[in-house]
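Left out: one protein chain. Kept in place: all the others.
Moving on to subunit A:
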Amino acid sequence: MSKKSFRQAINEALRQEMRRDPTVILMGEDVAGGRGGSAGTADAWGGVLGVTKGLYEEFGETRVLDTPITEASYIGAAAGAAVTGLRPVAELMFVDFVGCCLDQIMNQAAKFRYMFGGKARTPLVIRAMYGAGFNAAAQHSQALYPLFTHIPGLKVVIPSSPYEAKGLLISAIRDDDPVIFLENKVMYDVEEEVPDEPYAIPFGEANLTREGDDVTIVAFGRMVGMANEAADRLAKKGIGCTVIDPRTTSPLDGETILECVADTGRLVIVDESSPRCNMATDIAALVAEEAFDTLRAPIRRVVPPHTPVPFATVLETLYMPSVEKIEAAVTATMNHRVTEKV
């Protein structure tokens, strides 16, 4: 056990799985970096934000493959390799770039197993960065997990901390289905205690990061930390919150959400993706359908507005969910009074 950053935790998961299984390979733009450069170095970058640094050195060019800037072909190649015996981990860099290769994910990798009558296995992992908060503007800041969650055949993972990232990535690599693994780009330097040995966190099992009696908060990825902070502040005011980190949006641990809502009768969902057809609407529908009678207040969603992500800091800050916005939503559900129908 030692303190590791989100970046190091992901790097360690990749390294340990590559040591364990020789069919695990990495590919992506500058996952090593430096090929064809005048300095003759390899591993110049180790990914744009240094997440795969050092893997080229250990595993060499047959297992760490730099690609040209051709998302459609290398993401498709990863899918093709996955269905024929390798276990590729392909890095898409910014998840926004999925626009360039969605067919290979949506119509190819996601469909193989069902469409081929259960005969295919596609152990593919696609890693990508998501989220606003970097002034990276409209084409480098999206949180597109609802898009992937919408597609049957894909599994979608959103780790909320370094510990979660390592265990979930190991599960993703060992999984026989295509997995989209989404890393919030603002979190790479977040640190916490992470075991040195490999461990797997199963998909579809939510984690309760806070427990309280009054309000259930469901949050994803970076939003979990914000929800925890809001819960801690609210606890001082005498409001108890349960915070649920579903870990994966597909499969989704609906059972845990329903159980917690049954206990608290109040639900706030924190989701940094665009608000229409996102995880907040999905979970709200689930709870409205399955747990209507347990609700003591309307479900509240803390989500951005239905706009692209703006560049300027003032606008981006307004755009994003925040601890204050979560607190306000929780307070609003607590203040709700049921009016008896006559």
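The rule is simple: contacts are C-beta pairs under 8 Å (C-beta built on N, C-alpha and C of every residue); 3 or more make two chains touch, one makes a residue touch a chain; residues count from 1.
Here is the rule we go by: contacts and distances are computed from a predicted model.
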| item | value |
| --- | --- |
| Protein that the absent chain corresponds to, by UniProt name, given "1,2-phenylacetyl-CoA epoxidase subunit B", "Peptide/nickel transport system permease protein", "3-oxoacyl-[acyl-carrier-protein] synthase 3" or "ABC transporter substrate-binding protein" | "ABC transporter substrate-binding protein" |
| Touching the absent chain when the full complex is considered, from A:A120, A:A137 or A:A200 | A:A137 |
| Sole residue of A:D66, A:E183 or A:D271 that reaches the chain not shown, by the stated touch rule | A:D66 |
| Selected residue (touches chain absent from view) among A:T23, A:T84 or A:T307 | A:T307 |
| In subunit A, positions touching the absent partner | 29-30, 33-41, 44-45, 48, 66, 68-73, 96-97, 99-100, 134-140, 305-308, 310-315, 318-319 |
